[in-house]
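These notes concern the structure reproduced below.
Note that this complex is displayed minus one protein chain, with the remaining chains in position.
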Amino acid sequence: MIDVLYFAWVRERIGLPRETVQTEAATARDLIAELILRDERYALAFADLKSLRVALDQKLSNFDAPLHGVREIAFFPPMTGG
Amino acid sequence: MIDVLYFAWVRERIGLPRETVQTEAATARDLIAELILRDERYALAFADLKSLRVALDQKLSNFDAPLHGVREIAFFPPMTGG
Amino acid sequence: MRLSVQPQPFDLGAESNAFAAQANRAGAIVTFTGIVRNTDGALIGMEIEHYPGMTEVAIAAIMDTAMARWSLTDALVIHRHGSLAPGEAIMMVATAAPHRAAAFAAAEFLMDYLKSRAPFWKKEVGENGAEWVAALHDDEQSLARW
Partner (left out) sequence: MRLSVQPQPFDLGAESNAFAAQANRAGAIVTFTGIVRNTDGALIGMEIEHYPGMTEVAIAAIMDTAMARWSLTDALVIHRHGSLAPGEAIMMVATAAPHRAAAFAAAEFLMDYLKSRAPFWKKEVGENGAEWVAALHDDEQSLARW
């Protein structure tokens, strides 16, 4: 069980801001592969990982970091603050 | 006839903020040489030209620029604005 | 040190004065204010989305780094989210330090990090629809100087 959050156009493409996912995925990359199988909205949102960022428990991370113990994962495009 | 202005510690050492001087000096360096002969206060103020700046008609200049046509000359230490 | 992530407008003048009043050991104060720009009049507004929780933690970490690295006497970050109109202030940073070089460097550092590392996303709303603002390669590059 992991909370998955989406922001900006990732949120818009998937059509929801957050969901709880039952998964045994070892990494964000594995989780994405599972999600893409579920619906084409995910395939659209995750088509180009180079244009995406991932945060694990609210810290910027990478797609191959272990998800073990992580309670919240977020996917979003590069930030545009300031 | 030229107006001579002094600022900061140059003014304090010479003891006045401005005076009008009758001179045929060709440059600021020449004018300083004339002033030093007049009184030791000038000798004290102009002892180290490297620690002084000069402006001709309110523009930063140098000690060897011609004074011909200049109406106002000012001597002061390096600026400390800001 | 103060950080506020808020939907409400803020008063640049009041914030600047309050910051300066506290900065009594500083000789130098720098502020930066980002404004919703509208050069050609086509922009209706801007929507700013953020990641509640992560935003505050990420910015606080950036501020701690700046405080230590430049020995700041104080720092302030205010960043809005939600709907903004053209001409409105998006955010501001302020830094206070004994000398100007540190205050300037720390403010630029904070801005570079806020641009690329704080979880905000801007969407420009125009007459012909809305579009997410793309991250600039330059902004990513400018992080490399610190």
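Read from first to last, the chains carry the letters A, B and C; within each, the first residue is number 1.
Keep in mind that, in the parts below, a contact is a pair of C-beta atoms (placed from the backbone, for glycine too) under 8 Å apart; a residue touches a chain by one contact, two chains touch by 3 or more.
Being a predicted model, the structure only gives us computed values, none of them experimental.
Student: For the full complex, can you list every visible chain touched by the one that's not shown?
Tutor: B, C
Student: Pick out which of C:A20, C:A61 or C:V125 touches the chain that's been left out of the picture.
Tutor: C:A20
Student: Of C:V5, C:A103, C:A118 or C:A135, which one is in contact with the hidden chain?
Tutor: Answer from the full complex: C:A103 touches the omitted chain.
Student: Contacts of subunit C with the missing chain: which residues?
Tutor: So the residues of subunit C touching the unseen chain are 11-17, 20, 23-39, 87, 89, 98, 100-101, 103-104, 107-108, 111, 142.
Student: With the missing chain put back, which residues of subunit B would touch it? List them for me.
Tutor: Against the missing chain, subunit B presents residues 5, 7-9, 11, 55, 58-60, 74, 76-82.
Quick note on the criterion: only the chains that are shown with their structure count from here on.
Student: I'd like to verify one number: the distance from the centre of subunit A to the centre of subunit C, where each centre is the average of its C-alpha atoms, in whole angstrom.
Tutor: 26
Student: Tell me, which residues of subunit A touch at least two other chains?
Tutor: none
Student: Enumerate the residues of subunit C that touch no fewer than two other chains.
Tutor: None at all.
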